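As you look at this complex, bear in mind that one protein chain is not there, while each of the others sits in place.
For clarity, chains are labelled A and B in written order, and residue numbers in each chain start from 1.
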Amino acid sequence: MKTVNHKTPSLGGKGIMMGRPAFTDDLADANSLIVKILRSPHAFAKIKSIDVTEARALPGVELVLTHHDVPRTSFTRAGQGYPEPSPHDKFILDEYVRYVGDEVACVAAVSEEIAEKALSLIKVEYEVLEPVLDFEKAKNNASVLHPEEGIKEMFPIGFLPKQNVAASYAMHVGDVDKVLAQCDVTVTQSFYSQAQAHAMLEPHCANARLDFQNRLVIYTSTQTPFHVRRILSQTLAVPLSKIRVIKPRVGGGFGGKQALHGEMFVALVTLRTGKPSRIAFDRKEVFESSYTRHPMRIDMRLGAMKDGTLKAIDCQVLSDTGAYGEHALTVFMVAGSKVLPLYNKVDAVAFGGEVVYTNHTPAGAYRGYGAIQGNYALESAVDMLCAKLKMDPAEFRKKNMIREGETSPIFAIMGEGTEGTAMNMDSCKLDYCLDRGSELIGWKKKFPRVVVGPHKVRGVGMSIAMQGSGIPLIDMGSATIKLNDDGFYNLTVGATDIGQGSDTILAQIAAEELMTTVDKMVVYSSDTDLTPFDTGAYASSTTFVSGNAVLNAATKMKELLLTEASLSLQVPVSEITFDGKTFKTKKATLSLSDLANHLYYNEHQKQLTATGSYVGHKSPPPFMAGFAEVEVDTETGEFEILEYVSVVDCGTPINPGLAKGQVEGGITQGVGMACFEDVKSSPKGKLLSNSFLYYKIPTTLDIKKLTTEFAQSYDEAGPFGAKSVGEIGIDTPPAVIANAIYNATGVRITSLPVTPEKIIQGLKAKK
Amino acid sequence: MAFHHYHRATSLEDAQQTLLSHPSNILLGGGLWIKKSNAEADTAVDLSLLGLDQINEKEDHIEVGAMVTLRDFETNPAIQKLGGGFVAHAVGQIMGVALRKLATVGGSIAAKLPFSDVITPLLTLDVTLVFYPKKEIKLADYLSSKGKNKDILTHLIIKKTPGFGFFKKVGNTALDFAQLNIAISRLNSHVAIALGSRPGVAALATQAMAYLNGCAKIGPKDIEKAAEMAVAELSFASTTFASEDYRKTLALTYVRRGLEEVLAHAS
Partner (left out) sequence: MQVKFFLNNRPFIAEVSPNDFLLKTLRDHHVTSVKNGCNESSCGACTVLLDGHPVLSCSLLTVRVEGRHITTVEGISEDVKILSDLFSDEGADQCGFCNTGLALAVYALKRELKNPSDEEIKRYLVGNLCRCSGYQAQFKAIVRYVRNEQ
């Protein structure tokens, strides 16, 4: 291969570092009305009255909207395929406010100062209600978050709002209780994983204007422009054809922009005033009023025989979706579906649980999407089992984990809110990943611990993980390739580059198939008018689904080129060889650029375009093995991660440099969840960690040494053998760190994050 | 915080008069904390024209202007020599360079910021604060003084005393506030111990210090005892980000380690 799996500069890197306008807020109309949101100071309240007369009268204020002024259509903000597996439990503005930071009213004014002044002039009388702040007490709580009419599930997901249940699910293979009873060794443990903030560097923003065709044109920092367009259309009752959504460069998403944020408000303001408008969340709003990861309690039961054969897994989940149910069912299901198949040879496996509403910032999509929470619980429990078996955790995993050619019944049973898709692991290099990772970290020498000083001890820990590559039978991506004079191409894709480099790797795929170079492939993406459809950047779908669509389009284009060359050279296609630049027959040559020019200006004139689409029939998982060596100060509990080793099977890495960046970024974000990041609320439900001053993400000094390698792997189903790499990197750190700390100190941390204080408490308890 | 007028003072007298001319008027330090306040001020007074951003090294002391930025402070050769560099080291760990080029030494001290990594190490040195109009007060006394201060901090006077110091900040990531910070100095054989962010503002463990400085020779048992005394005499409390118990564990450990380190440097 000439382009795929070769180092290739990213398409936007230089322009962005040079400061060219590129991000959503950079592109707002200069005379936009500034849109600001009045937000609830209460975790749960009913708006008894809301008086906006003074606010409306303030000079410079163009529009003030309350729940009296907006369409009463329930929807979900979640960017997912239609019909969504998330309940339609949100109104644009409602008479209930359900978390501190929830939307109360919307103001549009000519300046930021006036907009803020107007917010302060809105008089609201609240009936403060008793909030539900403990997710373990949410079900059947006397306080019901969603008592209102007009909310619904789009298909059965176990939506029981009167019980504060957003979704539920259960499955089993075999009889877990029976098998556990026959096991030599069992582990029963509950694990708690915390909410996590995406903390992407670019806050949420959107801006709108009416163009000269009187159509609503929105720039938004989003992962799902097509879903945004559909949700706006359905909720505001504006024809789809009258809305255009464009995604510019996005400053990070990680799932936090896989749902609507400000789009509904700028849309309404612009439609009602006729004027351009813009909204930009400040960092406090990003923390309080966008989304978080779903906190979960996971109750694990594992059973094994004394020879180390894992026999049964029971995994029950309670997930907290916060005030609204975006991504409630699907994240919870992935905690099982993209974790449990790792141990596919058990006799019995059960997974189930519920997702409950609480009066917290809504939880939503977040890289890993349940798999990181599930991995923490399962891989910690596996190590606990190994301790009881007195078995090396690496050996235990090798004995029980899934291998190439195998399958798991879970694939067929569990999908994304629906049934799953059976599949064999056509590519699975987990065994290589585990062996190579062990070698790189020095597992044999270092397991479980090495004492290096009077109060310094080092330990190693590991975890294996899997994810998916798109949602089979649901996620569709498409691409169009257009030939230009001079012989270069435009590649238009719906696929959403949110910084992961999809524009670049899709250009590489097209260039590879058309035997040309990336500089001849001009990419434009994510514009609902100008690019073909794509569900968006989530579920690790871009390389696999969108990539296959691009490959499809490129293949078709190649055929069209040969047909035109045949016409031009007057020989059958079979007598032509094409190397990407030149068509050759026995007697003649014709350059692509000449052909392209002729097709525009001289003979057989036509515009060549080819469109390809792709829907996956399977979702071949990427795999990885993660290892870390930690050094713990046993007097203070402080610890350092000396090295983190990742060995990843993502199939063919289309762009090795960018793929490595995905893994390293994922590991760092996972380490943040494992060690540093803690979403904390006050007893009244107010977010205390609503600023970078208090919510600490890893810095360059906190990440000491990352060693990242890829396994040689190739999956037939993927473009040039590629699977996916966007999420797999984040899944292992919580279990790896928890296991390493246990091996170093004997302290088992069962609630995240792992902190020095918890370690010291554990050490003191052991004394 | 909003303010309606901005005034660049032409003299200290002018600054003070403007400051006192309206009860809401404020003095600008580095300006880092303006956004954190919802208050409204009539006038913000700026001292930038008054040459208070200089560090002057003299024979036996260093004069540090209140408007000296943390960055200029930490990179100054005279400051870097203090106690073997522990003060410069402490200040150099605060947030990032781009913040330290704006934050001022005077601002950190005048506000008695409880989590300050500037105050704790300085408290173990002989530091006098100079206020306009004529008032000089030792740093320790200033920290324990009550009431609002409308005088203008113009300088610090740091005595140059040979010796060695230790500083440790315990925090989450490299950019975190301290869960606890510890400074120990041994200058001219006099030991000082200061603990800050307990969560209270830095304070000297005077009883522990008196004990150590009364020892003819300090051995491991004395160090242990002093650490215990320091933990016992100072107040600790739990906050969202660290518990009282954990802070005490850290204090016990790092006072001990700090003392071991500064004593090991004794020639």
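Operating definition for what follows: a residue touches a chain if its C-beta (ideal position, glycine included) is under 8 Å from a C-beta of that chain, and two chains touch if they have at least 3 such contacts.
Just so it is clear, the model here is predicted, and its values are computed rather than measured.
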item: Touch partners, limited to displayed chains, of the chain removed from view; value: A, B
item: Touch criterion as defined above, residue of A:Ala78, A:Ala108 or A:Ala199 at the omitted chain; value: A:Ala199
item: Of A:Gln373, A:Asn655, A:Ser681 or A:Asn739, the residue in touch with the unshown chain; value: A:Asn655
item: Contact with the hidden chain (one of A:Val144, A:Leu210, A:Leu271 or A:Leu706); value: A:Leu706
item: Per the touch definition above, residue among B:Ser48, B:Ser144 or B:Ser189 touching the missing chain; value: B:Ser48
item: For subunit A, the residues touching the chain missing from this view; value: 7, 9-10, 12-14, 16-23, 25-26, 30, 198-203, 249-252, 254, 280, 282-283, 498-501, 655-658, 660-661, 664-669, 691-693, 697, 699-701, 703, 706, 708
item: Missing-chain contacts mapped onto subunit B; value: 1-6, 28, 30-32, 34-36, 44, 46, 48, 71, 92, 95-99, 101-102, 174-175
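Here is the rule we use: only the chains that are shown with their structure count from here on.
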item: For subunit A paired with subunit B, centre-to-centre distance based on mean C-alpha positions, whole Å; value: 44
item: In the complex, subunit A residues that touch subunit B; value: 635-638, 676, 680, 688, 693-694, 696-702, 756-757, 760
item: Subunit B residues touching subunit A - in the complex, by the definition given at the top; value: 170, 172-177, 240-243, 246, 249-250, 253-254
